[in-house]
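The complex appears here without one of its protein chains, the remainder shown in place.
Entry: chain A
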Amino acid sequence: MRKEKIFRASKYLFLISISFLSLFPLLWMFIAATNKSVDVLAGTLFPGTNLVENFKTLTANTNLYRAMWNSFKYAAVTTLASLLVSSLAGYGFEIYHDRGKDFLMNILLLSMMVPFAVIMVPLYMLFGNLGLLNTTAGFALPTVSTAFLIFLFRQSSRNFPHEVIEASRLDGLTEVGIFFRMFIPIMRSTYAAAAVITFMNAWNNYLWPLIIMQKESARTMPLLISNLTAGYTIDYGVLMLAVGISILPTLIIFLALQKNFAEGVTGSAK
C-alpha cells in the first residue's frame, strides 16, 4: 500500500515537472509581456507593472488591430476552403477507389517532399501575372489543396462505414448529398483536427504572406512581429506582448476543438 503511494507520488511529480518544463516558455512569455525590456533581459521571473505601457507602445508603433484582422481573415478563408477541397479529394480517393487513383495519390504525396522555398519564385510569378498579389485568394490558394490534408482525409475515410453510403444511396441521396449530409457530420472530429492544423499553419505562415502581401494594409501578425525584432534596440516586453496576443486566436480555437482534435488525430491513425 505504501509502496503504491510512493509510486503514485513520484509519477505525479514526474508528470508535473515535465508539464512545467513544456509550459514554462509560455508562462515566461506572458511574464515578459508585463515587464520592461531591460528587466526581461535581466531574466526576471515575476510579473511586472509595465503591461499597459507595453500595450500602448505596441498599438502606437504598429497597426495591431489591422494585422490581427488580416491574419484572422486570411486564416479563416484558407481553413474553410482547404477543408472543403481537401476533404472532398480525400473522400473521392477512398470511396471511389481504384488503381489509377492510388497512383495519383502517390504522386500527390511526393509533392510533400518539395520545400516551399523551391516553388516560391515561380508561384509568385504566376500569382503576379494573375493579378492576385495582395489578395485573400492569393494568400489562400497555394495551401487550399495540400497533400497532407488530403492524406489525412483519405485515411480517416477508411473508417467511414460503407453501409451508410449504401443505405443513403438506397434512400435516394445523391452522391454529393451523401458527402455533405452524411460524411461531414459523421467525420466532424477529423474536420476539427484538420481545422486546427490548417488554421494554425495559415495563421503562422510567414514566407508566403511576406512576399505576396507587400502592401502595408495587407500585413499579417507574423510580419508585424518580425518588424518588432528588426530594430537596433529590441523592446522585448513589447515583443513578448505581441507574440502573446498573436497566439490567442489559435489557442482559443485549439481549446474549443481540443476534444475533437484528439479524437481526429488518433482516429486517422487506426
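In this section, a residue touches a chain if its C-beta (ideal position, glycine included) is under 8 Å from a C-beta of that chain, and two chains touch if they have at least 3 such contacts; residues count from 1.
As a convention for this text, contacts and distances are computed from a predicted model.
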| item | value |
| --- | --- |
| Complex member absent from the view - protein name from UniProt, among "Carbohydrate ABC transporter substrate-binding protein, CUT1 family", "Signal transduction histidine-protein kinase/phosphatase MprB", "Spore gernimation protein GerC" or "RNA polymerase sigma factor (Sigma-70 family)" | "Carbohydrate ABC transporter substrate-binding protein, CUT1 family" |
| Among A:47, A:161 or A:231, residue touching the chain not depicted | A:231 |
| Among A:4, A:171 or A:216, residue touching the chain not depicted | A:216 |
| Sole residue of A:9, A:84 or A:121 that reaches the chain not shown, by the stated touch rule | A:121 |
| Chain A residues touching the omitted chain (full complex) | 37-38, 41-43, 61-62, 120-122, 124-125, 128-129, 133-134, 207, 210-211, 214-216, 223, 226-227, 229-233, 236 |
